[in-house]
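Shown here: the complex without one of its protein chains, the others still in place.
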Amino acid sequence: MSEKITDLALEIRESFPRNNVEIKGVVLEKRYDEEGKAHITTVHIKDERGSRAMGKPKGCYVTIESEDMPRDDISKENLLMCICRELEHMVDGLRQKSVLVAGLGNRQVTSDSLGPRMVECIFVTRHFGREFGEEFMRTNEYGDVSAIAPGVMAQTGMEAVEVLEGIVKKTSPEVVIVVDALAARSMSRLCTTVQITDTGISPGSGIGNHRRALSKKSLGVPVIAIGVPTVVDAKTIISDHLEKVLTKQGYNEDEIDKFIKEVFQDEMDNLYVTPKNIDESIAIIAKDLAKVLNHCLQKKVSRS
Amino acid sequence: MSEKITDLALEIRESFPRNNVEIKGVVLEKRYDEEGKAHITTVHIKDERGSRAMGKPKGCYVTIESEDMPRDDISKENLLMCICRELEHMVDGLRQKSVLVAGLGNRQVTSDSLGPRMVECIFVTRHFGREFGEEFMRTNEYGDVSAIAPGVMAQTGMEAVEVLEGIVKKTSPEVVIVVDALAARSMSRLCTTVQITDTGISPGSGIGNHRRALSKKSLGVPVIAIGVPTVVDAKTIISDHLEKVLTKQGYNEDEIDKFIKEVFQDEMDNLYVTPKNIDESIAIIAKDLAKVLNHCLQKKVSRS
Amino acid sequence: MSEKITDLALEIRESFPRNNVEIKGVVLEKRYDEEGKAHITTVHIKDERGSRAMGKPKGCYVTIESEDMPRDDISKENLLMCICRELEHMVDGLRQKSVLVAGLGNRQVTSDSLGPRMVECIFVTRHFGREFGEEFMRTNEYGDVSAIAPGVMAQTGMEAVEVLEGIVKKTSPEVVIVVDALAARSMSRLCTTVQITDTGISPGSGIGNHRRALSKKSLGVPVIAIGVPTVVDAKTIISDHLEKVLTKQGYNEDEIDKFIKEVFQDEMDNLYVTPKNIDESIAIIAKDLAKVLNHCLQKKVSRS
Partner (left out) sequence: MSEKITDLALEIRESFPRNNVEIKGVVLEKRYDEEGKAHITTVHIKDERGSRAMGKPKGCYVTIESEDMPRDDISKENLLMCICRELEHMVDGLRQKSVLVAGLGNRQVTSDSLGPRMVECIFVTRHFGREFGEEFMRTNEYGDVSAIAPGVMAQTGMEAVEVLEGIVKKTSPEVVIVVDALAARSMSRLCTTVQITDTGISPGSGIGNHRRALSKKSLGVPVIAIGVPTVVDAKTIISDHLEKVLTKQGYNEDEIDKFIKEVFQDEMDNLYVTPKNIDESIAIIAKDLAKVLNHCLQKKVSRS
């Protein structure tokens, strides 16, 4: 079968022929968040067998899909709060921890600019203590938040993981939250779906660049990854469409495979399908994710 | 047959079943430019019959395709000079005329930003006379060049043609040169092909937005349009691929048509296929086209 | 006396030796807006005599100075609503009129980019009727708003007034609102003061470039100008400081004049004093002014 490209654990799970059959080592859980009007799916990869079947590291992958793009401010706010809750659920006592937020990707490439743009809107407070005194920090209940866009190898000559390893060693955050643009299989998920996982991230893994992973193993502290699909690989979307049609026409799996190989030519590599308004969508989501993080990491703690 | 989207007269001509059969009212001419290492194709639409067959206004459409993207500076320079020659060939005495250069499109949408970005690099000289005196102009042999990016309706509430009509009426240029991003059918033409035409342009015509044309008729002076393909409509590229495969498999035209309709769903509308490096490519081409225009419109005239 | 540069009628008025003496043909009115916590000063230039004394065209200049930069959202909102009220007060039935908003200045020069940045945030609706039908317009009570950034002569080769004259003639708005960055004399007014006037504007007049005016006379419809000081001319601020000190030390006016001339050298021309955070301040004010205009021009009208 020709390789399908997606960064969403949910979509990998969906690609198994019969969706409701159990895959050993993988637990699927769906629920509906009433307030956020969002479908929340959790894929737990429990053991090595599940990891092999899914082609993803062990851990917990939460996908938040909004029913439709909220147009009014209140629905939007509700959806963002729903993302907050899932994030807080994943890290015990997140609000009390020192956090480094890292925006992965290339600021100069629109579809890859989500992380760096998000970082520009993060409210950083790690230096407040040093600048204004610990008393100021306590009174104002600020979190301990730092943020960086480590860039991509073509810009820096260094892997994002090298840059972040160095910074984490030096500044000792307790948690790292990385934000990245993902590849999806379904157009309808572009800029509408958020995946949160406790497994960290392999930069560019979804689109075929195998770099070293950003994970607890490499950075030494828990790494939460937040991703939003911004591109669909052209080959993937086309073969998905073809499969459906050919299956209906009675082709078998081998024939379908052969047919699809014939359709593709080399010039289809490195091509993405994007909606026309991708520039605007990414600008909005970058701000929204920053809003979520600023809320989670800075909210006033009720103390008794 | 499902609608194919392209702004290149050359690709419309190619789409006719047998390429070498004559279409009444349309004259095709191919040559090779030795210095620029470029294939130059001219499509002359001679009369109403040709115009109907091609779905394009009467006039002359010149397409310049570079053999491969020139990597060294000298080959690049040669290609740009080749574009200059074609442009000068199309307008008699271009260098002596007062010219308004208009960069169409939306600066905020990467694939549509070619025109506005190009305008930022145009060397404007129309005001030099007023500022520094006519003597200064004569001594330095400056052209009479003004430039504007009229924006798109969603930004201004006005059609580009309304904005340009007003400005042309007020500032009376003798020629208008509009630059715009186009849609092509072939991925290999993205950011590598230039079309120059004396028919003006219908903003967005290639991608289904029917706005009023920018032409000699609307503006009152000759309108030269320069376009470079920056997007391929997702439906178009997929159906092109399918057609080839299905034809090979012995499907007839009706069957192919039916098959393709089944493949598409509504969610495929307004989707474009772009190469990953589109941001960078557009930045480069915008500067290259400005270089071509600055050369053509400002070059020293040998006087005896 | 060495030339003092300011675009604020209020500052010209203040420069008269004894502030409370009446200048013939000029009426000064001060009040305090309780809700907006803003000082509002109106300078009416009533006749030619006043115009000569002030060096400004006849008309009404309203200056809104906020007591201090509002930090919380509600105070900010109140201040913006106060600006709305002054604007509506200046144009009868503004909400019902078709309006062209023009953002003057150079997007590439930080201190001059207020107008173009503001225009990017204007909600344009002029084309909605054509696109979605008059019924849609009526139901949704949209205003009739178009917007443009005409650029500066060094970018376009055309004067802003030429570009706007052409567009106004073609699209026939009933009112033109121009927004521009101004020069002030006092640092404390940078990015904190708004001047609204019914006299239009002379682009660059405050900083010594004498271009043709944008006014009812040139455009044929009422021209409201909204300006915010973003720079202080270096010579102006220095001579203001010196004057104060030298006066205290008993120097007479001639001596002061001579002293100041000696301090300045040619290298002090074309120099501006700006606060370090000018980039951020301008980004904020551009959005705020757009918010004011979007509110005034689109607010729901209660109909009986």
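Every chain is named by a letter (A, B and C) in the order it is written, and numbering of its residues begins at 1.
To be clear about the criterion, contacts are C-beta pairs under 8 Å (C-beta built on N, C-alpha and C of every residue); 3 or more make two chains touch, one makes a residue touch a chain.
Everything quoted here is computed from the prediction, not taken from an experiment.
Engineer: Report, in label order, the displayed chains that the undisplayed chain touches.
Structural biologist: Counting the whole assembly, the omitted chain is in touch with A, C.
Engineer: Pick out which of C:Q96, C:T139 or C:N277 touches the chain that's been left out of the picture.
Structural biologist: Residue touching the absent chain, from the options given: C:N277.
Engineer: Of the listed residues C:V27, C:V245 or C:I284, which contacts the missing chain in the full complex?
Structural biologist: If we include the chain that is not displayed, C:V245 is the one touching it.
Engineer: Quickly run down the residues of chain C that touch the omitted chain.
Structural biologist: Here the touching residues of chain C are 108-111, 187-188, 234, 237-238, 241-242, 245, 248, 259, 262-265, 267-268, 270-280.
Engineer: Suppose we count only contacts with the excluded chain; which residues of chain A make the list?
Structural biologist: 108, 120, 124-127, 131, 145-149, 151, 153-159, 162-163, 165-171
Keep in mind that, in the parts below, only the chains that are shown with their structure count from here on.
Engineer: Report the inter-centroid distance (CA atoms only) between chain A and chain C in whole Å.
Structural biologist: Taking the average C-alpha coordinate of chain A and of chain C, the gap between them is 45 Å.
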